[in-house]
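Yeah, one chain of the complex is gone here, protein chain that is, but the others are all in their spots.
Moving on to chain A:
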Amino acid sequence: MFSRKGIRGNEQPAGWLFVAPAVLILGLFMLLPILMALWVSLTRWNGQGSPFTGDVPFAGLDNYTRLFTDEGLARQDFMTSIRNNAYYVFFVVPIQTVLALGLALIVNNRLLKGKGFFRTAFYFPSVTSSVAISVVFLFMFANGGAINAILAVFGIEGPQWFSDPRGLLHIVLSKFGVSSPSPLVDHGVFGLSWWDWLSGPSVAMCAIISLVVWTTSGTFMVMFLAALQNVPVQLEEAGRIDGANRWQLLRHVILPQLRPTTFLVVTLGLIGTWQVFDQIYVMSQGNPAKTTLTPAFLSYRTAFRDFDYGSGAAISFVLFLIIVLLTLLQRRITRERDS
């Protein structure tokens, strides 16, 4: 009690005054809106008037159950978006993590000159505007674009990227003569047939996957680089004296040291990839045939294009839950492995 007075004086008014602007803005534009959206997700508000009057029909948990249990377009679209995003995560997270680690290991090599240049080159894409970079990739993946021109050099006829809804796994399976096997087509779960679930990312989604890997690898490379610089040199030398070759050094000395960073990169990757929105909005708007529809874009579309704000908000909260759960799960797995 005495410490508050005396030399430090009374800091209470100053303390509150200092945090007031930030608290006001974050409270008003983050906390309050979340509570408002929670309410709207329980209604059938269509955007007319205020959602907080008695005139707005109350829907209870309908907006949520429609996504999971009721047969219909809402569930089909939602499950399609979950499938698309799951494949997107499944490809983006491992590829960007491995690429970032690989680039960091090479850039970190003491014998190489020009480190600064390469670090800059790899990192630059991640500071540019997602919208501007999407425009560039849209051009590169255009039908007569740069990517198909490169593929043509190797004698490959590139696909029409953004109008090709074929799933990657379906394409591979068709090479083995498997197409639409009836046991998988006739049965399913959550409104999609097993065959639809097993489509793999569509060709259009692959273009978006490559864009995202390209933009985010640089950020994660910088994180790996920072971690690599903290690996004690003695550790590496000790390993070398013990006769470890380069691969063994990497596998048994360096990688274990990088575990916390790898965990962070994978977690940040999982959290980020479930939020993909800008690129979808600019490049594909969920097309072709809804194969690039993601929960984030679906929630936007449902609210602002179909004026079904309740369902849109419900999708947002399910997405919120997915991201939180994934973070917790990932933490638990790492903790168990460590102990």
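Definition applied: contacts are C-beta pairs under 8 Å (C-beta built on N, C-alpha and C of every residue); 3 or more make two chains touch, one makes a residue touch a chain; residues count from 1.
Keep this in mind: contacts and distances are computed from a predicted model.
Undergrad: According to UniProt, what is the chain that's been left out of this complex called? Choose from "Crp/Fnr family transcriptional regulator", "D-amino-acid oxidase", "Succinate dehydrogenase / fumarate reductase iron-sulfur subunit" or "Carbohydrate ABC transporter permease".
TA: The chain we cannot see is, by its UniProt record, "Carbohydrate ABC transporter permease".
Undergrad: With the missing chain put back, one of A:Ile95, A:Met140, A:Leu169 or A:Leu198 would touch it. Which one?
TA: Among A:Ile95, A:Met140, A:Leu169 or A:Leu198, only A:Met140 touches the chain that is not shown.
Undergrad: In the complete complex, which positions of chain A touch the hidden chain?
TA: These residues touch the chain not displayed: 3-4, 7-9, 11-12, 14-16, 18-19, 21-23, 25-26, 28-34, 36-37, 40, 50-52, 103, 106-107, 109, 111-112, 114, 117-125, 127-140, 142, 144-146, 149-150, 214, 218-219, 222-223, 225-227, 260-261, 263-264, 267-268, 271, 274-275, 277-278, 281-282, 285, 296, 299-300, 303-304, 309, 312-313, 316-317, 319-320, 323-324, 327.
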